[in-house]
Structure formats: C-alpha cells, structure tokens
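There's a structure below that I have some questions on.
The other protein chains are all here in position, but one chain of the complex has been omitted.
Moving on, here comes subunit A:
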Amino acid sequence: MTAQLTEALLRSLTPSVLGILVRRGADFAAAEDAVQDALVEAIRVWPADPPRDPKGWLVSVAWRRFLDATRADAARRRREDLVDEEPAPGPVPAVDDTLQLYFLCAHPSLTPSSAVALTLRAVGGLTTRQIAQAYLVPEATMAQRISRAKRTVSGVRFDQPGDLATVLRVLYLVFNEGYSGDIDLAAEAIRLTRQLAASIDHPEVAGLLALMLLHHARRATRTAPDGSLVPLAEQDRGRWDTESIAEGVELLQAALARDRLGEFQAQAAIAALHADAPTAEETDWVQIVEWYDELARLTDSPVVRLNRAVAVGEADGPRAGLAALAALDDSLPRHTAVAAYLHERDGDLARAARLYAEAAQKAPNLAERDHLTRQAARLNTRRRR
C-alpha cells in the first residue's frame, strides 16, 4: 500500500471509526484523540504491513488507546467499568454515525472557525498540523482551537438530530476560504460533501456538492501561471473539467426536480449556466438574472443583489446594470469594482479607470487588488494613446 493510498483510506474510515468508539461509550473528546493516535500509528505501520481489515484494525487500536488514556487518568476512574463491558463489533447502528459526526462538529454553539477546524480533524481525519498549515496559524493555536471546540460540544448528546444548515455552511467555508498549501481544501470540501451526500438524501446537500463541482471544474483556468486572476469571460473554457461539470449538472438537475429549492441549488444553477456556455458571449444572462432573483428571495443578501446588478448589466445593457446598482448601498464590498466594470461597458473610460483604482484600494485580497489595479492601468494607457 502506498503512503498516499494509506492516507486516503484512513481518512475515509475516520468518521465511522470515531462513531463506533462514541457508541461504545467513549466521550467524544477522548475518542477523537484516540482515533488521531490510531491514524498516526496506521500511517507508520500500514505501508509495510497492510491489515486485512483496515477498519477493524483502526477500531481495535483506537479503542485500546482510549482505554489506556482512560486508565492513566485517575480522575476518570469511573470509565474503567467500560473495560469489562467492551462489546464485540456488532451490526451497523440504525443511525448513521457519520452524519451524527457532521452535526456534532458543526454544532450551532461553535464559532465558524472552530466548527471548520473540528470538522476537518474529526470528520476529515486531517492532523492538527495540516489544519494549522492550511489556515496559516501556529500548530499550538490550532490545537487549542480544536480542544476548545471539543469541550464546547462535550455536553451534546451524540444521537441528537443536528442542524443541516450549519453543516452545509461549514463545508461551504472549507471550500471557499483557506490557503492552498499541502492540503487541497477545495478537494477536501468536495470529499466531505460527497460523503455527507451518501449519508443523507437532501436536495441542498446535492446542491452544495453540485456548486462545488461546477466551480472546481474551472479551477485550473481561474489563475494565470503568474498567479494573477483570470476573469470568467477570459477563461479558457476548453480547459474546464467536463467530467466535473457533467457530474455537477446531473446532481443539480436531480435536486431541482424535487422542487425544494434552496440557496445552494440556486447558486449551483447559476454556475451551471456559466458552465453551459461554449463562449462568454453565449452566456444565458436572462436566465442567470432570474436565478439571482430566486437567490435574493431565498437569502435577502446584499452581495447577491450586487452580483445580480452585474448580470442585469449583461442581460439588459450597462445602463440597466447601473440602475440596479444605484439601488444598493455603495459601502458593500466590491460595489466600486462592479461600478467600474459597468461604466467601462457603458463607454465612460475615464470614470471607469478612476473607479477601478478606487476599488483596488478597497480590495479584500491581493489577487483582486492587483487585478483591479491592472484594469485601471489598462484604461489609463488606452486613454493616453
């Protein structure tokens, strides 16, 4: 077994192994530590000596670690009772342990950053170090964040029904925000959402998975070799991942057919319309505006209305876009960037250049700032000629 295969297999087994320990009576925090120990041991041992029953191996090693830790902890003597009643691996429990773990790790009592960290470790099987590297914080800080999160949810009963909406938000955050280091967070978010979709049949879970797949399909074309952003209209559509798009579209269509629309399905629908256009000019902006109307109805988000103004500008012309933009608060992030774009399309290059420069000052990340500065420079150069 190669090291890579080992890691992939281990991480896919993590939630069910953890679930089994919790069901045997281990508390979540101690069980989670024990599973991490077992994973580390497996990474060491498996490449040379692969077990016949990987899951059984992990369960027994993790259970032994849990018992050792419990025995060592004199203050927790009560748990020694568990040694005598160690159950044999029984039939699969009726409630899906994996699903329960998602609920616990994204419990509404956790802050978003804690829920993200705990989900990546307890459900994703990542090590604290890997998570710390992905979010550019010291390992000690991430270790504390995770152990505090575990303490926060320690009183939550494992078999309680959870809040699917917070689980989806956590997965969305993992996909959308983070740094691309050793761990590919976007790919990890897709894996975890796929695993969730196998545990629960819900159109919004399918919608989120579709949304991720459709955006992931364009990833290779979103940045130039020098790291600069390539806008959607200028991306090389021939390099979009058609397999990922096909899967996303299929998932989305099945979800939409169930007639329980939610924000992730609506967002995925917009992404699907972009994916469907052979060229930027052939984009069905009229339908995209309709989906933004649905999204605005579902979320009432000002960011959605801002994106809608861009779509209106493409569907009905820049003047219509500017009119839609005028109705929005100009302190919204990216408001100035959208105004710059629409004024350029309307032919007011001087104003557009000024707005691009202003938008660059307000950009929330370096790639966007550089992109907007380049737009301003492009227009100013053209005007000087």
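Basically, contacts are C-beta pairs under 8 Å (C-beta built on N, C-alpha and C of every residue); 3 or more make two chains touch, one makes a residue touch a chain; residues count from 1.
In this section, contacts and distances are computed from a predicted model.
Its record in UniProt calls the unshown chain "YCII-related domain-containing protein", which is the match among "Sugar ABC transporter permease", "Na+/H+ antiporter subunit A", "YCII-related domain-containing protein" or "RsbT antagonist protein RsbS". Of A:M142, A:L168, A:I183 or A:A359, it is A:M142 that touches the chain left out of the display. Within the complete assembly, A:A363 is the residue of A:I20, A:V59, A:A363 or A:L379 that touches the hidden chain. Per the touch definition above, the residue from A:H107, A:H274, A:R305 or A:H335 contacting the chain not shown is A:H274. Note on the undisplayed chain: of the listed residues A:V153, A:L173 or A:L196, the one touching it is A:L173. The chain not displayed touches subunit A at residues 111-114, 116-117, 135-138, 140-146, 148, 173, 175-180, 186, 211, 215-216, 219, 229, 232, 267, 270-271, 274, 307, 310, 363-369.
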